[in-house]
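Following this message is one structure expressed as structure tokens.
With one protein chain held back, the other chains of the complex are shown just where they sit.
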Amino acid sequence: MKPIDLSLFGAKGAIVEAAEGKWGMAIDQDLCTGCQACVVACAMENNVPFVGEIDAGYGRSMHWIRIERFWEGEYPEIRMTPYRPMLCQQCGNAPCEPVCPAYATVHSQSERINLQVYNRCVGTRYCANNCPYQVRSFNWRDYTDERVNDAIATLKNQYNPDVTVRRRGVMEKCTFCIQRIHRAQDRAKAEGREVQDGEFAPACAQACPADAIVFGRIDDLRSRVSRLIRQKHGVHYLEELGTQPRVTYLVGGAS
Amino acid sequence: MISSVVKWLSEPLGRVALLIVGLTVISGAAWGINVLQTTPEQPIEFPHVRHVSMGIPCLYCHPGATRGPSAGLPSPMKCWGCHQQMEITKTSPLLPPLVAAIENGTPLRWVPVAQVPDFVQFNHRPHLAAGLNCEDCHGNVAQMTIYQNPQVMNMGWCLNCHRERSAGNPELEKKLLDCGTCHY
Amino acid sequence: MTTSAQTSLLAVFSDIEPAADAIEQLRLLGIGDDCMNVISGIPVTEAMLGRPRQWTNVPRLALGGAVIGFGAGLFLAFVAPNLYPIVVGGRPYASFPPAVIILFELTMLVMLLATFLGVFLDSFFPNYRPMHYVPEISDGKIAILIECPPADESRMITTLRKLGAESVQFAEAQHL
Amino acid sequence: MSNTISRRDFLKLAGLGAATSAVLTGCGPAAKYVTRQPYFDMPEYTYHGESTYYATTCRECAAGCGLIVRTFQGRAIKVEGNPAHPVNRGKTCARGQATLQGLYNPDRIPGPIRQGRAGALSRQVMTWDEALDILAKLFQNTPADQMAFLLGPAPDHLYDLVVELAAHLGGPAPIRFGALSLFEGRTTLIQAAQELFGQAALPFFDLASADLVFSFGANFLETWISPVSYTRGLSTMRKGRDGRRGILVQFEARMSQTASVADEWIPIRLGSEGLVIAALARLVAEVQGRPADSFQEVTPDEAATAADIPPEMLYHLADRLATAARPLVLVGGSALAHRNGLQVAKAALALNALLGNVGREGGVFLSPPAPDGAPHSRLASVQEMAAFVQRLASGTVKTLFIHGVNPLFELPASLGLAEALKNVETIVSFATFPDETALQADYIFPDHHGLESFGYQRVMAGAKEAALSGLQPVVSPFHDTRATVDLLLAALAQAGRPLPYSDEFAFIQSKIRPLMTLAGGSFTAPEEHTFMALFQQHGGWWTLNDMRQQPSSPRGRIAVAMAAPEDGEFYLLPFVSPVLGEAGANKPWLQETPDPTTTVMWNTWVEINPKTAKKLGIKNDEVVRLIGPAGAIEVPVYVYPAIRPDTLAVPFGQGHTAYGRFAAGRGANPINLLLPILNEAGDLAFADVKVRLEKTGRKYSLSRLESRIGVYGEGLEEAH
Partner (left out) sequence: MTEKHEHTAERHLRKKHLMLDPLPRGQMNAMVMESMHATSWKFWVVFAVLAAITAWGLFYSWGVLMLDGLGMAGVNRPSYWGIFLVNTVFWIGISHAGTFISAILRVFKAEFRRPFTRAAELMTTFGLIQAGFSILMHMGRVWLAYWLLPYPNQRQLWPNVHSPLTWDLLAITTYLLASTMYLFLPLIPDLAMARDRSTGWRKTFYKILALGFRGTEGEWTHLRTAMNIFAFAIIPVMFSVHTIVSWDFAMATRPGWSSTVFGPYFVIGALHSGMGAVVVVLAIVRATMKHMDYFIRTEHFEAIGKLMLIISMGWGYFFFNDYIVQWYGGDVWTKQLLHWHEAGPLGWMWFAMLIFNVLIPWLVLWNRTWRSNPWIMLTVGLLINVGMWLERYIIIPISLTINRMPFTWRMYEPGIEIPLGIGTLAFFILLYLIASRLIPLVPVWEVQEGQMAHSLKKVGRETVVTVAELE
């Protein structure tokens, strides 16, 4: 007799979906110089607003990617841990998703990444609480409204039309530059081919001067990223929570 | 006090007053909805019907649809390409704004009608590539003067079509019903 | 139950005992239980007055509500997620553990709503038409409302007075 | 806002209209509706809803990285690296990414202004015709030798034109200056190369192929010379050759961003760099069994004591250096900012020579020459600037033209520039932003932003190839600005002394033309128009082969000693903010980008070792007064665990009194603490300073990205 698992009633493709990835990223912490180019590139690409000194100092900066570093020891035996760019890990099994009452953060079944649907968000902030990586940022104020922030009146000219500008009360996070994924796929489809490895990259990987961020298909074993993440020194942070992160960190250098 | 008001409302005069208030509210709402639905005023009361009947294809003036997200509204120079050779340009009462635009080098400020909100990342190209025709969404423009949306362009409308077209194809279903296809 | 030819009498008693006695006597006088009604300021059970059990639909309505609520819960927990299947956190579209919660809450919600409405339905609430009533009832008195043929009126009144009624009056339907 | 249509057809872009904000959609102000003003005529190569990409060159610093700018309906949307460009190969730094916030900065100067040296930006707008009249009169009425041009490190085509202009009028050559070069020790390095190898060129350190790099004071991952290029080099080195990962050892008194990435950070005392290099050289020579004449006077033990490191460490380091396959010694920045900085630079180059890596893969080269054969223009040292200030102060300069530099902010106040400017009759600024210097001008005739400009920039260092990086406007000018080259040419013509160029484009074309005949370039074209078009399309022209120059064998004597600043409590180490650079403070996103090592945003801080802080009873966020030889600043404390206890470090980049709403009144400028003490090459000895520290009793909460409680490992107490 077939065993019955009530908790997986109607599971169908969902479980498989979680295990398989499509897009992934490898971040080589040994190469990262902490230069913040990815941080600014991301902000420029994704219309991420700036929040000003006071809010930024109070944990309200909206960076979708932040570079973490820790200290070990005391002077003179002080050591800074390698820079760790922390961004949405696009978990296969994302803790942020099920807790949203409005389906505002869901798993894309076609791109296998973690989506944030801004217009559906009602701002309960449960997802951000439940994100073990703390990579979600919330629009605490109307930072993108020129009535609130008059500098926006001219700065808005650089807004990326492919990315929705968020208003107050909306959660947001790294999207793996899904607009670029769509653009590349659309172009490839129009030309009747598959998207090539390295044909496009999210803004962070594109800018990274140290080439520490590599992006691509992790379900394609020949892609550069999947070759990198199969290396021995690749780790997934907080993997023990069962999140199945799609970002692999390469720790400790190549040799 | 309250009871006397309630009592007054049950008298004939009170009922008439109720009726008047009710009618005002309903007609106000109807007017509001009407205002939201009516076509905005365009710089030129553009007769789509005339142009389509001459056999001009949609893509002649809105060529962006095959290339990318936006179909585009024609610039005055595009209009002028044909109109400068036409006698009607001088005689038609509709066309002085075009002539003025050409003479002054100013653009014509067409008001976009078929719009989706900012948080919807709509792209014309894949829709055309999937074999849709303009009139499938924009209605029978050949019968219109100024363009009007044939239906409310809301999410349910998009979804219904996406559902129909992807039915039975799991891969397509995944793509077409994915939130991330339109919202990011 | 009553015909227009009958008159209504409202006998007010100060306590349960005389009221119960009166009901017994009235029954002997040939007034059927369905021609009497007891109005009281506190819940006096039928057994105390020796009256037949009252019929109430409230439990059935509650059950009906529970079934409807359970159905709504089933819809919300199992059908709705499959109407627009969305994957969240690698979970099935619909699964039992959360369904238990939804089923419970919706069952309870609709059941209690139905119970509440049941009181309204069974008691014909709200009802602002004139009714037979004296305000003393809410001071703890017990009133017996008797429908009897006009012919028996005077006999009734004396009997009731004898049985300890504080007052017996022709009940005029009045605005409460 | 401007609706002026640019000259060239293919740049006929739409003017920018007002925004239509979305009503209650929740996600408005709608990005895609920012411009709803339609085209009059659709430009060629532009389609509705599709982006157009233009190649140009970054002007945030002088490194000359190639950019590709995505534009959308006449607006610049995103800056991306040019993948073909030899300097950055498709990569960009944070400052390059934020260029757009300069382009669309709310505080740009909107048009020609009669500034009249007002403290704030004057509202007396004028027309360009009036501006032209004023310029023409100045050219007519000012004797050529009483005219002076002060230019910034970029762009080069303007510099070339002004050189021609000065020669044409018969005046002195223009002078160029930039704060970055001051902090890089560029002049010192060039001078050292000149003295040691006989060639006045910037040394090129081939990081990519080295396997052991000792770096002294050079913050090459931050702002030093060509950071993107050096970061690429480090990345290549780290990825390793034949599976062997290169090692970086950084010698610095403070753990800079570069040091934090290094495999080892050796906190040597400020001023001891020369001794350490010399001791290493002597030890290396001993290991290799070769004579090390120049370094005989140095004893390793003394050097170790001076540097405050254990002698064994020095021996061990020398051992590693001597046995490494491709060792490299890099020097720059604070290591050269001592009175004996030139000797330090020479010692380091000589040590490289001793290691046998001069002119070898993974070693030291001299930078490639400019492809057009023009000499690289050297930026003025502080010594030359001091002389220039003297000239201004003496009143012999009647008219001063300033472009692309903000000396009132970038030079130490003790140099007396502010006073000197009062003796100049007329100051004309071509500033794009209302910076401190521009506000002291009589007229501001704003130049286009870099992304709106034509031009070129010679790549001085950062690429093996000789490269001329091209600039072209990616959008039509956002404000009523005018290209300075155009303006100068027009003014000269009006003054009756025309140069033989009709406009800026013609001038650039005349400069590009010689490249057509060169072989081995990234592209060729048979005729000029195509060549120019390709030049713009490619974002410049560069050779395909390695054009680095082989240094000749070193000669000359080197004498290093401990640099000894005058009395004071603490060594002061000013460093350029890695994120802001010298001119990033007006870009809100750079302000909000955390400093890599401290994660501080939006402000200036002073770094203090925890032990020192404890001893002084100072806590984080306490505002202290630093009293230097030339002045004092008040800054909040950041207790920094990786700095020498005898050293304080303050970032340079903030402390503007003008420069727009995001910069003005924010933080403090450490350069004003310094006296103009120079090294032998004329560079500022900014690390040869000691300061006193006073408490003010005030607090100012620094904005940090990091947690104040979570980044020090176990234990939750507020750090130290």
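Chains here go by letter, A, B, C and D, matching the order in which they are written, and residues are numbered from 1 within each.
Quick note on the criterion: a residue touches a chain if its C-beta (ideal position, glycine included) is under 8 Å from a C-beta of that chain, and two chains touch if they have at least 3 such contacts.
Bear in mind that the values here come from a model prediction, so they are computed numbers and not experimental data.
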Contacts of the unshown chain among the visible ones are A, B, C, D
Residues on chain B that touch the omitted chain in the whole complex? 1-3, 154-157, 159
Would you write out the residues of chain A that touch the absent chain, in ascending order? 55, 58-60, 66, 68-70, 86, 95, 98-103, 120-126, 128-130, 132-134, 137-142, 148, 168-171, 238, 241
Since one chain isn't shown, list which residues of chain C touch it in the complete complex. 37-46, 48, 51, 54, 56-59, 62, 76-77, 80-81, 83-84, 86, 88-89, 91, 94-95, 98-99, 101-102, 104-106, 108-109, 111-113, 115-116, 118-120, 122-129, 131-133, 135, 137-140, 145, 176
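The criterion applied here is as follows: only the chains that are shown with their structure count from here on.
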Would you kindly tell me how far, in whole Å, the mean C-alpha position of chain D lies from that of chain A? 32
Going through chain C residue by residue, note those that touch at least 2 other chains and give them in order. 86
Hunt down the residues of chain D that sit against at least two other chains at once, touch-wise. 25-28, 30-32, 49
Seen from chain B, its contact residues with chain A in the complex are 117-121, 123, 125-126, 129, 174-175, 178-181, 183-184
With touch defined as at the start, can you tell me which chain A residues reach chain D in the complex? 30-37, 39-41, 43-45, 47, 50-54, 56-58, 61, 63, 66-72, 74-76, 78, 80, 83, 118-119, 144-146, 150-161, 163-167, 169-170, 203, 206-212, 253-255
Of all residues in chain C, which touch chain A in the complex? 78, 82, 86-97
